[in-house]
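This structure is in structure tokens; I'll ask about it shortly.
All protein chains but one are shown in place.
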Amino acid sequence: MDFTFDDQQLAFRDAIRKFLMVEAAPEMLREVWETHSGRSAELRGKLADQGLTALSVPEEFGGIGQTDLDWILVHQELGYYAIPDSLTDTAYLAVYLLNNMPCDLAFKRQWLPRIAEGRARVAVGHPLNPLVSDAEMADLLLLWHDDEVHALTREQVKLTANASIDMSRRLFRVEWTPSRDTRVCPASPGRELWDGVLNRGALALSAQLLGLTHRMLDLGVDHAAQRKQFGKPVGSFQAVKHHLADVAVKAEFAEPVIHRAAYAVANEWPQRATFVSQAKLMAGEAARLSARHSIQVHGAMGYTWEADLQMFVKRAWALDSAYGDSIFHKQRVAGQVLGVDARLGPGESFAGGIERPMKGIQYG
Amino acid sequence: MDFTFDDQQLAFRDAIRKFLMVEAAPEMLREVWETHSGRSAELRGKLADQGLTALSVPEEFGGIGQTDLDWILVHQELGYYAIPDSLTDTAYLAVYLLNNMPCDLAFKRQWLPRIAEGRARVAVGHPLNPLVSDAEMADLLLLWHDDEVHALTREQVKLTANASIDMSRRLFRVEWTPSRDTRVCPASPGRELWDGVLNRGALALSAQLLGLTHRMLDLGVDHAAQRKQFGKPVGSFQAVKHHLADVAVKAEFAEPVIHRAAYAVANEWPQRATFVSQAKLMAGEAARLSARHSIQVHGAMGYTWEADLQMFVKRAWALDSAYGDSIFHKQRVAGQVLGVDARLGPGESFAGGIERPMKGIQYG
Amino acid sequence: MRLEYTDKQNRFRAEVREWLREHVPREPLKSFDTEEGFAQHRAWERTLSTAGYSAVTWPKDMGGRGTDLVEWLIFEEEYWSAGAPLRVNQNGIFLLAPTLMEYGTEIQKRMILPRMATGEDVWAQAWSEPGAGSDMAAIRSKAVRDGDHYVITGQKTWSTRAVFADWAFGLFRTEEGSQRHHGLTFILFPLNLPGITRRPIRQLNGLPGFAEIFMDDVRVPVAYRLGEEGAGWNIAMATAGFERGLMLRSPARFQQTARLLAELLRRHPDRAAADPSLCDAVTQAWMGAEAYTLATYRTACRLAKGGHIGAEASTNKIFWSELDLQMHETAMRILGARGELMPEAPDAAGTGQWLDGFLFAQAGPIYAGTNEIQRNIIAERMLGLPR
Partner (left out) sequence: MRLEYTDKQNRFRAEVREWLREHVPREPLKSFDTEEGFAQHRAWERTLSTAGYSAVTWPKDMGGRGTDLVEWLIFEEEYWSAGAPLRVNQNGIFLLAPTLMEYGTEIQKRMILPRMATGEDVWAQAWSEPGAGSDMAAIRSKAVRDGDHYVITGQKTWSTRAVFADWAFGLFRTEEGSQRHHGLTFILFPLNLPGITRRPIRQLNGLPGFAEIFMDDVRVPVAYRLGEEGAGWNIAMATAGFERGLMLRSPARFQQTARLLAELLRRHPDRAAADPSLCDAVTQAWMGAEAYTLATYRTACRLAKGGHIGAEASTNKIFWSELDLQMHETAMRILGARGELMPEAPDAAGTGQWLDGFLFAQAGPIYAGTNEIQRNIIAERMLGLPR
């Protein structure tokens, strides 16, 4: 039993944090927002230089073969800096699919090395998300159809852009026709793979939401320490302190839940679905509270476009409902907790070795 | 449209308030608690002298024939002073039943004048309450059986005492055998009467809960203004202020809801059930918050037996679930609000003249 | 107590309902935070005024209908039920006008109110300053007397509607070296005077809902002063009482939102089935809107009998702002993954106004005095806790 990250994992996290601190200042994000694509080729190149596009790609395909556990720390940082990029979809989710699909090796050879090098963007269309992120710039789209996986190019699909409150998101309705030619994985292994995508998507967003929680909290603290009212910093008023302290409590307790979920996914624990959903619920709750309280302590600045806070707040609101909104995840957790065969109580938190049936959910 | 009480109603309320302030100090309540019966003949006599036992009794039976609206102000005061007495059951609910039952005049003549004079206690057994309050001292028990009303004396029933967290409550399981002799009202008018008892019981408790809310708030304010920590009154700390301010907000908005419900019951508005349930829900919520926050600002004093606060807190917790707990009342409100024929929105708050079917609830 | 409407009140309701049915624009107007939308809303104010509806409580000779507050509530109920446009001149009509009625000279009233009623003059508030947000007494903008003019210098901010409005009202320090609440004067000023520069401030939704106003030696006639020199704070507090109190957010607004929320849930039975706590949330929304309505009616009736609004104005502010958040958060939960879509997104399927409302609701606990300030006021003035 060791519930800590090792020094190498933490060093990698620190390196990514320093890199993003320099490369992803709010002004830069605003600039990227304003572009049509909402994406920066330059930023993507730098992310690749940091090894992020290669993180999950097996070494045989030019990657560095890291696990879900390494991603979780990266995703917290990506959230903190609100990185507008399809990195998660391409380098985490699509790579997971490609790694695990029983498709022919040529297909993997075609895509995995390009992804690792940062030369390909892949969009992933999971049925739980009504729209597909980053479809317009994608070199490849991996789409769900009756639990099968289909692979299409941009030319094979019709896209309709849908603006999100989070200007860093680029969402598209994707219309397309499934065929034998587009199918790269049948429903039988596909079903499990799409569950895997869901759990990893929700996990990635949980970690990003936790990062966003901390960013909004930090912005709130900074504002409260500097802004004066009634002759004192607003941060010296107890009401303001307690607003921010409440956020810190939520963040503190969401984190180990997210880390357990990542471990459960990496190690294919039978309860991973429950643990992931708990992580998403608690991260979403922390992020919503952080948004509300940070807006509140910002005063009127909190609902302006000028204050950086808005960028993180909007992203938190948007990500909270992607890869399963709170209703979906609450149902998954409740299904386990309230079931007659529920294994609750002391001693069950790490019962990874015990087989329990995972409740299936119908998509589509 | 006039949403204010008239001067006479307010003067009566003020008189009762002054009377209770003198007669129902916490030390006296503690003394009464410690007695076996939990009731004070002396206090009952004084309540009768104030006209409270005669309030609803028609003038022809020696009463003063006042309405539900007059009771509502009295009940707020009874709540504020946590009066341990069966006054509500005897003089409000039982009198309502006796006034409206199609029973023979002799029965009314037997009981109503005695009630008005404060010489009789009547216990009312509504099916929504698992136990019957004040059954042991009752001269008469009016009990539900299949929507009929049955009248029994103490000698005709078997009682089992059940201690409540609120030591001023005296609850009994009542075992008895319904018969033709005991029946004083058949099910057909009985059903509506029991609904009337429920609405009035819930209304009386709503008003008492509001009174309790204010009492606990006042105790919290007093303590916070006097008790010093870190060299200042604890009431000068913003967190303490805000705890108490939040209670004041809840109380402020529960009150007109309770008053509308009383008016709706007095005037037999078709939506009275919904309005009463809303009142009970909002009063209960205010009382629960007042209990929690007043305990909190009391610090360690808040969970002692010595501090008077506990008497009011426990009563609030107990009354919150009598005559329908929050689940029951939420169902009644939701049934109206979420119904397809719901008349919501602006302009419907006083739509007393419009006939709407009242959803029936099966008792028993 | 009598909670039935009188025949007169019912007739008034019927009249308003009929008129609105005929006059409310079929197509929703553009946002009044755009130039085009502002003009549309100004025109609508003019239309309203033709029936005396832009300010029903005002005397007829000022452009109103001379109604009491209960009739105002009835008017608002019909107005919100009809889905009529938001009121671009709200700051003037509901915040400034009550103060003007009490403290203004006869000439000021006649000069200002009728033009406000018709929308010829749209008003902005100019309370806050960069260093004086919730702490209004920290105002530093100066007005120096020079003959029959004040010369104004300084900066105002968070000035709602100021981007396109014609006039503004605010407090200025007229006594050199005065501190806090003292030496402040209430001054009305046209926003097109030489020396005034406005810088729009974009809100969460990207539109300029308020502005900064820079004033550089702006000459304002003394005739535009409201009340005595140096009496500004007390006059402004009267306005703030109204703002937080009765008229800033009419209850009908929230009742209408609660109704639409219940309809939204009914249109999404799958969501209610997946999460029955949504039913609780909608029931809670209805209860909150009702409670706010009843409390307002009660206050209106009390005022009619000569009562005053006290610290309960602060309870109002807290109650409606939290209710508004709760309702819009519930709507976002019902919408789930589609909730993030902007109103113009093709797949938003007509639910985009909930996102707009959700964004606007974020401001509720902050403007017109943050809810923290309101809680202080309740604790100190209603409950008597030490400062």
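Remarks
The first chain written gets the first letter, and so on, giving A, B and C; residue counts start at 1 in each chain.
Definition applied: a contact is a pair of C-beta atoms (placed from the backbone, for glycine too) under 8 Å apart; a residue touches a chain by one contact, two chains touch by 3 or more.
A quick note: this is a predicted structure, and the numbers were derived from the prediction, not measured.
When the full complex is examined, the chain removed from view is found to touch A, B, C. Residue in contact with the omitted chain (choice from A:39, A:108, A:259 or A:288): A:259.
When the whole complex is considered, the residue among B:156, B:267 or B:296 that touches the unshown chain is B:296. When the full complex is taken into account, the listed residue touching the unshown chain is B:240, out of B:240, B:254, B:283 or B:337. Mapped onto chain A, the interface with the missing chain covers residues 1-6, 69, 217, 221, 224-225, 232-233, 235-236, 238, 240-242, 244-246, 248-249, 252-257, 259-260, 263-264, 267, 278, 281-282, 330, 333-334, 337-338, 340, 342, 344-350, 352-353.
Within chain B, the residues in touch with the undisplayed chain are 128-131, 160, 162-166, 169, 171, 173, 228-231, 237, 239-240, 292, 295-296, 299-300, 302-306, 310, 314, 317-318, 321-322, 325-328, 330-331. Contacts to the hidden chain, counted on chain C, fall at residues 276-277, 280.
Quick note on the criterion: only the chains that are shown with their structure count from here on.
Taking each chain's centre as the average of its CA atoms, chain A and chain B sit 52 Å apart. Annotation for chain A: residues 237, 239 touch two or more other chains.
With touch defined as above, residues shared between interfaces to two or more other chains in chain C number as follows: 372, 375.
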